[in-house]
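Quick one: this structure, given as structure tokens, is what I'll be asking you about.
Every protein chain except one is present and positioned as in the full complex.
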Amino acid sequence: MIAAESTASLIQSVDWVAVAPPTIVAVVGLAVLVADLFLSERNKHVLGWVSLAGLVAAGLFLLPLTDSHRSTFCLSGPRATACSYTVDEFTLVIQLLVIGGALLTALLSMTALKDARNADKDLPEGEYWFLLLSSAAGAALLPASRDLATLVVALEVASLPAFALVGLKRGDKRSSEAALKFFLSSVTATAVTLLGVSFVYAATGTMHLTEVGEKLGNVDGQLDTLAQTGVVLTLVGFAFKVAAVPFHFWVPDTYVGAPLPVAAYLSVVGKAVGFTGLILVTVVAFPEYADVWGPALAALAALTMTIGNVAALRQQSTRAYSAVRLLAWSSVGQAGYLLVPIAAAGYADRHTDVLETTGATVAYALMYAAVNLGAFAVAALVGRTQKLNRVSDYRGLYAKSPLSALVLAFFLLCLAGLPPGIIGLFAKVTVFSTAVDAGLGWLAVVMAANVVIALYYYLQWTALLFRAPEGEPAKHHIPAPLTAAIAVTAVLGVALSGAPQLVLQFAEHGVR
Amino acid sequence: MHLAYPAVLAVLLFCVGLYGVLARRNAILVLMSVELMLNAVNLNLVAFDVWLRDTLHSGQALTLFTIAIAAAEIGIGLAIVLAVYRNRGTSAVDDLRDTAERPDDGGDGDGVGPEGAAAEEPDEPAPGASQKAEATA
Amino acid sequence: MTTTTLAVLVPLLPFLGAVAGLLLGRTVPGLVRPLAVLPALTSLGLAAVVAVRQGGDAAVDAATQLTPTGSVPIDLALHIDGFAALVAVLVGVVASCVQIYSTAYLRDDPRYPSYAALVSLFTSAMLLVVYSGDLMVLLVGWEIMGICSYFLVGHYWETPEARAASLKAFLVTKLGDVPFLIGLFALAVDAGSFRITEILATVAQGGLDHPTLIALLLLAGVAGKSAQFPLHTWLPDAMAGPTPVSALIHAATMVAAGVYFVARLLPVFAASAAALVVLAVMAAVTMAGSALAALAQDDIKRVLAYSTIGQLGYMTGALAVGDRGAAVFHLLSHGAFKALLFLAAGVIIHAAGTNSLAAMSRMKDLRDRVPDAYWTMTVALLALAAIPPFSGFFSKEAVLGAAEHTATGHADSAPAAAGWIVLVAGLVAALLTAAYATRLWLLAFRGRGAEAPDHGRQPVAMTAVLWVLAVPSLAFGVTVGVLPDWFDGHKLAPTLTTSVLGTGVALVGALVTYGAWRHTTALAARVPIGAVAAHPDADGGQVEAEAIATHAPAYGNVASAPDPADPGRLLLGPLHRHAAVGFHLDALYAALFVRPVQAGARLVRFLDREVVDTYVRGAGTAPRWLGAAVRRAQTGNVQTYLSALLAGTVVLAVAAVLVATAGA
Partner (left out) sequence: MQFLLALIVVGPLVGAAAALLPAPPGLKGKSPDQAVLRHGVTVTGVILVAAIVLALGFDHDHPSKMQATTDISWIPALDVRIHLGIDGISLPLLVLTALLTFLCALYSYFKMPAGPSPKAFVALILVLESGTLATFAVLDLLLFFLAFEMVLIPMYFLIARWGGAQRTQAAWKFILYTLLGSVVMLLGLLLIGLRAGTFDMVALATDNDRQLSTSVQVIAVLAIGIGLAVKTPMWPLHSWLPDAHTAAPTVGSVLLAGVLLKMGTYGFVRILLPIAPDGMETFAPYLAAFAVVGIIYGSLACLALARPGAKGDLKRLIAYSSVGHMGFVLLGISTMTPTGVNGALFANIAHGLITGLLFFLVGALKDRTGTSDLDTLAKESGAALYGKAPRLGGLLAFGAVASLGLPGLAGFWGEMLALFGAFKPADDLSRPAFLTFMAIAAFGTLLTAAYMLIVVRRVCMGPTSETQETPRLADVQGYEFAAWTPLVALTVLAGLWPAALLGLTDPAVQQLLAGGKS
């Protein structure tokens, strides 16, 4: 009997419903990989629809979890509260963001894959879908993880397939080169993070975030500097994924080299992984060391914004792939805005509205995800005819396809934060208010300057859309999935502009 | 044994790996030094686990995970390096400069390149090769 | 119809006439002349009725609130006492005469409709100033007069002189109006209202805390508007406008508004003795300087302009000695005969084809060509020179009597010094006035040489008006007995000593000039001078425009002419050159005001382009330059990326730890 009990106590009870979303995505991924072996070249597109269905299913599974807080993989015995996998509102929102982002990327990928198949540039479909789904699974796992081990594993599961995805265009020299750069940078960052984790483990003796939070309070004397170094080093890995400044060098090269849907995926879901990790680590694990990571993140945010916007400013519109590179630099700039609320959380008084300030990051991220994916979708549309995807190729898009030009203009102005992009404006206002509330006056002024610099290149591109086109405006038919992607993002953007409360509610009462 | 020995050894190992990553030209050697860094962290974790006498042995559990992750990384890393080697004939890390927007010299080069390509693009469908060729211009 | 409604109609009718004229001017040409003349005549009649009804006893007061302002409300108020009633009548008379005269003078001028509308707008503004009981509404009338004078002086905008004169006229009066406005603010704040009655009540209780400063501020505005010493330079140049305009604006009404304003608010000025002394000095300098300058002018209208400045000096002198009755009495009589002089001058210029006295002195029996102008002008000149039976004698003696009364210490309202200054300057000016009056009469009508050109009879409208105005110039002295009960009771009859002194001095002036003229007239034959207008048979306005335009090229400068036969040149001797150009005041003002402002303008232009813009452009290039640096850092070599990554980590860790330890 005792053995039974002891064995019973050894086997953890797993709450399958809580774990459902990432598991479904992973299982479907495996199914796609296996199915790829049996399918002939002709009906490879079925895999696309299967993956799409899998993602939708995972999305639906989020619904039952909305009511209660569920935790699983908890420690047995006295410290029952420390669980590795917790599903709370924050997790659900981020999982919604990840799965939504993956869904839109899938839509873009279906067109990209079909074009690649027509132009017989071999882009292996089976592997593509498997890698995409596995990366999505990793990304979905991360927000729910509540201990450092799961966090690092989730980070790696999200990143490794991404390296492969970037390098998937066989025979394309730039794609493999981009993959290598992305790989080397990411791996180094992960090594540094692991080093940080080990130091934190040394100082606190536990891996669970909540316990780390308590133990960090009373670290004895000489381990103190070790703990502080550990805290900062742990942030590096996630700051790398968010593409904060000193770790942003890989972004333009990778986005240019990677296939466009993958670049879109990285800019949205990759970044989501990064700032979710940052929030969990800083807000849940290291509240005691707020005076360490607070100023660090504030400096990072200011630097990221400025460097991102200023570099985007200098993009010449006639350079090859300048459109994608501009979107890359703009995503670096937007990462700066995402970091501000987290930095503000460091300055807010400890226990009252700590989570309310990071809620602003979540709200801004939702807006950024929808709008950025929309912009990438239109870039993909234009990229289908103009191979080089230069910004100057967008001249006179209004004459060719008025609707997509209007939509792109709307997205760009949302990113710039100017009406008619009302949701962009209010998201920025939320971020501004967290900075002002936390007393980060200088950061707010830097943000103000960055809004102006950002407007320059966003509006330059928007103005270009409406200028008279050179040469004959070639009417071209837009494939179904691409139209679906653009339509979804556009409707999402306009709906949110109408009722920003849907997104900004997370900024109000925090994300428990 | 006092904790300091393995900790210092781990940090030294980490620094050696770091040097390898920064100094080495050949991609394979860079991968090896990355592997070295990860193993330094494993050593660190195991040492702390023993020192803390952690009943849950979470340090060693994480080491197992890290080893698994390192294996996966090396798998992908080698695949990528192989692809780079096949495409460019060299795996030297520091002359992979194509995706960068060459700031000045290539400035107009890039500009001219695509123009040239765009000009000759419409008249004949660019086979994969020519697409590659002009991209490297 | 109560007196108030009549009084409201007086300024309203010309205003409506002006608006109608401006709107319908081009569409219904036939209607223009009646629209110009009728409102003037009816408002004259109504003004007379109001004057009779008011009859010198209690002032007619009525007010409704024009607008709240947040502190001191502005009311649309009427305050008609004896002075206001009579001055309104004078304005009505002169305005009607000018309108009738203009119908003939500008017969075939295409821009007559706008001209007539502006003159009636001007008349309504002047009547508003005369009747208004609220200082802010007075200021509205005050400035509308200024802008009407600007447009009317600029009537011949083809000629460069008119373009320059109109701008100068408006700017100099506006320069005076700026301190004037500040003075009004001070009054309003101390009295708590813009109403004249309240202000006078406050002054009575000694409520003004800086009476001298307020008086000086108001004086600046008065000097600007009434062309007194410091700000008089615009009046001679304003002669570039048509003669009827000069007759109305620069003789009878606008320039008199300043004097009228001071008369209305005399207690404010009387509150500070210093202000009265300043006023006296200003009057003295004006009288003497302008008389000298008048003697040296060659253009007939500029002589009259300087003479107007001198006579206004007399009125301000009377105010300086605290006797506003004498001042307004002189204002009324001067208004009549000076308007007559200007209108007659218009006729003469039309007949002779030139406005230069030198040219006229070389034409024989010009007086037979224009007999009406000759006789009426002689009457007016005698009145100007204050020869006994004429109106000028009585009004000027009233002023000199008041000055003598104060000088001998009897009056308590003004310091004796002011009295002496005004008396002495008055007598000197009387002598010089007689001198230039005789000079003008001799040069114009006693010319020798070629036969004056004959263009037939002058239009009856012009000559009739001359006779109408001749009546008051001749007979106005009779009313010296009945006027005081309209004014505040001071006796205006001429006292013996001043009248003997004044008349004697005047006769001496006339005789000396006659002697000088007999001596120099022989030279006239040897030095032929004469520039006659190109279109002698055109209407008065056309001839005058050409005369003005040709004077500067023909004679070297717009004021004097190189005529040795001019008695003025003999009398003034070395002073002649300076007097001709108004003692170089224009050059002084140009150096003091105009040049620094232009230098300031150049500085601002430089500042705007170089300094303010460079900051803005610099702010633009800074991010661009930073962007170039970042793009250069993007080398593409992955090892630089890694080293940057690790360096960043180290820097971040060290900084964070330091901040934490320093912080903790």
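Just so it is clear, A, B and C label the chains in written order, and each chain counts residues from 1 on its own.
Criterion: a residue touches a chain if its C-beta (ideal position, glycine included) is under 8 Å from a C-beta of that chain, and two chains touch if they have at least 3 such contacts.
Computed from a predicted model, the values in this text were never measured in an experiment.
Sort by label and list the shown chains the missing chain touches.
Contacts of the unshown chain, counting the full complex: A, C.
For the chain that's not shown, point to the residue among C:H519, C:H584, C:R605 or C:R632 touching it.
Checking each option in C:H519, C:H584, C:R605 or C:R632, the one touching the absent chain turns out to be C:R605.
Which listed residue (C:I144, C:A284, C:V399 or C:L483) would be found touching the missing chain in the intact complex?
The missing chain is touched by C:I144.
Which one touches the absent chain: C:L24, C:L167 or C:V468?
Among C:L24, C:L167 or C:V468, only C:L167 touches the chain that is not shown.
Tell me where the left-out chain touches chain C, residue by residue.
26, 65-72, 74, 111, 114, 136, 139-140, 142-144, 147, 150-151, 154, 157-158, 160, 163, 166-167, 170-171, 174-175, 178-179, 181-182, 185-186, 188-189, 597-598, 600-605, 607-608, 612-613, 616, 620
In the full complex, which bits of chain A touch the chain not displayed? Write them out.
363, 413, 418-420, 422, 425-426, 429-430, 432-433, 436-437, 441, 444-445, 447-449, 451-452, 455-456, 459, 463, 466, 468, 499-501, 504-508
Criterion: only the chains that are shown with their structure count from here on.
Distance-wise, how many Å sit between the C-alpha centres of chain B and chain C, to the nearest whole number?
Whole-Å distance between the two chain centres: 92.
Report, in whole Å, the distance between the mean C-alpha point of chain A and the mean C-alpha point of chain B.
21
Nearest whole angstrom, what separates the Cα centre of chain A from the Cα centre of chain C?
It comes to 80 Å between the two C-alpha centres.
Touching two or more other chains, which residues of chain B qualify?
21, 93, 96, 98-101
Mark out which residues of chain A touch at least two other chains, giving numbers and ranges.
If we look for residues of chain A contacting two or more partner chains, we find 180-181, 184, 188, 252-253.
For chain A, which residues are in contact with chain C within the complex?
180-181, 184-185, 188-189, 192, 225, 228-229, 231-233, 235-236, 240, 245-247, 249-250, 252-253, 289, 291-293, 295-296, 299-300, 306-307, 309-314, 453
Using the touch rule from the top, collect the residues of chain B that touch chain A in their complex.
Contacts found on chain B: 7, 10, 14, 17, 21, 27, 30, 34, 37-38, 40-41, 44-45, 48-49, 51-52, 54, 56, 58-59, 61-62, 65-66, 69, 72-73, 76-77, 79-81, 83-84, 86-88, 93, 96, 98-101, 107, 110-111, 113-115, 117-118, 121, 126, 128, 131-132, 135-136.
In the complex, go through chain C and note every residue touching chain A.
Listed in rising order, the residues of chain C that touch chain A are 623-624, 626-628, 630-631, 633-634, 636, 638, 640-642, 644-649, 651-653, 655-657, 659-661, 663-664.
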